[in-house]
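What you see is the complex with one protein chain gone and the rest in place.
So, subunit A:
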């Protein structure tokens, strides 16, 4: 008995250390996130001078006002929504039928198709040949350049295939076939309605991808009117282009008067713009988290 008590003691110590470790991880991840939220509604003086550490100081919504008044950000927002919606719809239209076909063991040639898709995971033409292809297809500076080259991902096809394979009962398909149901009807009427979880997972993964993407826009778009939100963000956050063009147009009389310092306007906008651009994902995230996790889990089942 004595030994078992001692064991529990060491176990307790281990558990305590474990909790401490996780608490540290929590703080390290959470603090920068909270800091941004607080900074976005604090006065820039308090943020820049270091008075604001956790809770907002000198609360002001001017940052958001500047962001919402900015036509460039609105335009980027609209573009991103369009790219995300159309892009995701195309992703689903390409991924789901292909994944379903690949999940059928009576589909002759599925190893060929799977092999062909898999190769692209490990070998690709590279940046320049891809760019030249897009150019030859006359897609430069079009919406298509942001949507078509990412119409499907091998990984997501594998995840969806695994889902169809493991959750749609084979007997159901056989029964449908016996009743004279065609593959098309079977897919639309039986398989898809049973696959809500995977459709959600796919839409989420692809949707977030479109929402966050900036690189294709950087290389394929030269017309700023077509820029997605992330490109506008890049100008503000990374290139620090706080020129009249980026922020000036948005400065209404009273704010401009309150702040004649350009650097202050810049720092005000930065935190607010981070929040505004990430907001849709942040709002949806707690509700959708389990789907995301589900997606990774399905993918991890040997595919």
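Keep in mind that, in the parts below, a contact is a pair of C-beta atoms (placed from the backbone, for glycine too) under 8 Å apart; a residue touches a chain by one contact, two chains touch by 3 or more; residues count from 1.
The working rule: contacts and distances are computed from a predicted model.
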Report summary line: Looking only at "Dihydroorotate dehydrogenase", "Sigma-70 family RNA polymerase sigma factor", "ABC transporter permease subunit" or "LacI family transcriptional regulator", the name UniProt gives the absent chain is "ABC transporter permease subunit"
Report task. Quick one: say which of A:41, A:67, A:102 or A:265 touches the chain that got left out. Result -> A:102
Report summary line: Logged for subunit A, residues touching the omitted partner chain are 3-4, 7, 10-11, 14-15, 18-19, 21-23, 25-26, 28-30, 32-33, 35-36, 47-48, 50, 93-95, 97-98, 100-102, 104, 106-109, 113, 116-117, 120, 122-133, 148-149, 151-152, 157, 174, 177-178, 182-184, 187, 208, 211-215, 219, 230, 233-234, 236-238, 240, 267, 270-271, 274, 277-278, 281-282, 285-286, 289, 292-293, 296-297, 299-301
